[in-house]
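To start, I am sharing the structure in question, which I have written as structure tokens.
Here the complex is missing a single protein chain, while all its other protein chains stay put.
And then chain A:
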Amino acid sequence: MKLTKRRREALVGYLLILPWIIGFVLFMAYPLYFSFYMSFNKVLITPYGIETHYLGWSNYKDAFLTDPEFSQKLFLFLKSNVLMIPIVIVFSLFVALLINQPIRGRGIFRAIFFLPVIITSGEVVQELFSQGAATIPLIEKYGIVTMLQDNLSPAWADPIVGVINQFILILWYSGVQILIFLAGLQKVNTQVYEAASIDGASPWVIFWKITLPEVKPFILVNLIYTTIDLFTNGFSDVIKLIQDNMFKTDTGFGYASALAWIYFAVIFVMLLIIVLFFRNKERGVPAARR
């Protein structure tokens, strides 16, 4: 049989992703399916193997109705992340713009701002956080925290204070994002900038009219990356709760799985909102320009 070009291309494509698919099915897809199944069961780990009793939705109901901590922690975490994500994005775009400038020592600065990649994924950040090195003492000293608590309802003051307390931590979560933005910035043709500045555009105008539209697809990539990064790192209180529940005898793996799936659903919905919001805007912008 002679292969058409399209057939051949598809075949090559499948061959290239084959190792990934095998690994994925074995170590991600099947475990995910299994944990989904377990989330509807009471799971007991006995010396003779795993015993399951079918429970229906009751693990999920318990999570919201009887668990004193879960929904509260989930909600608080969600709120603080809604605040943190834009900060990470703006900060990393800002830094990417700066280190894209032709300045002396640019190579060194690029290395420095990429350092977070090795800080945040290891034990290092855990250690730092437990030592209280991630807070800014100045803020507490000048009473910003108490000012916020006095003026805002506790429902919003708490997450904002949380963000302030973790501000340095936020900066450390921006390594990969800076890299992605930098790649986007370097794709912009420098002649466009030159043409614009010859036409008398100020750097401010150039940023809004040329740079920002060019890096827009990268903003979406970074939003997705940041959301996932913040939600799945070891700092999440919700993840800690899930891990605690996993080996408790009265709740167990089934309940922990149910919590994990609820958490997953929350992240998923959040990303869906981000993507939809972005797609709408994408469509809106060229129309407005015309």
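Operating definition for what follows: contacts are C-beta pairs under 8 Å (C-beta built on N, C-alpha and C of every residue); 3 or more make two chains touch, one makes a residue touch a chain; residues count from 1.
Assume contacts and distances are computed from a predicted model.
Asks: I want to check something: the complex is missing a chain, and I'd like its UniProt protein name from "ABC-type glycerol-3-phosphate transport system permease component", "Response regulatory domain-containing protein", "Ring-1,2-phenylacetyl-CoA epoxidase subunit PaaC" or "ABC transporter ATP-binding protein".
Replies: "ABC-type glycerol-3-phosphate transport system permease component"
Asks: Looking at A:K61, A:R106, A:K209 or A:R279, which makes contact with the chain not pictured?
Replies: Missing-chain contact among the listed residues: A:R106.
Asks: Which of these, A:F40, A:F77 or A:Y225, touches the one chain of the complex that we don't see?
Replies: A:Y225
Asks: Pick out which of A:V90, A:I118 or A:I273 touches the chain that's been left out of the picture.
Replies: Hidden-chain contact among the options goes to A:I118.
Asks: With the missing chain put back, which residues of chain A would touch it? List them for me.
Replies: Residues of chain A in touch with the missing chain: 6, 9-10, 12-14, 16-17, 19-21, 23-24, 26-32, 34-35, 38, 45, 94-95, 98-99, 101-107, 109-119, 121-125, 127-128, 131-133, 168, 171-172, 176, 179-180, 182-183, 186-187, 189-190, 193-194, 197, 203, 221, 224-225, 228, 231-232, 239, 242-243, 246, 253, 256-257, 260-261, 263-264, 267-268, 271.
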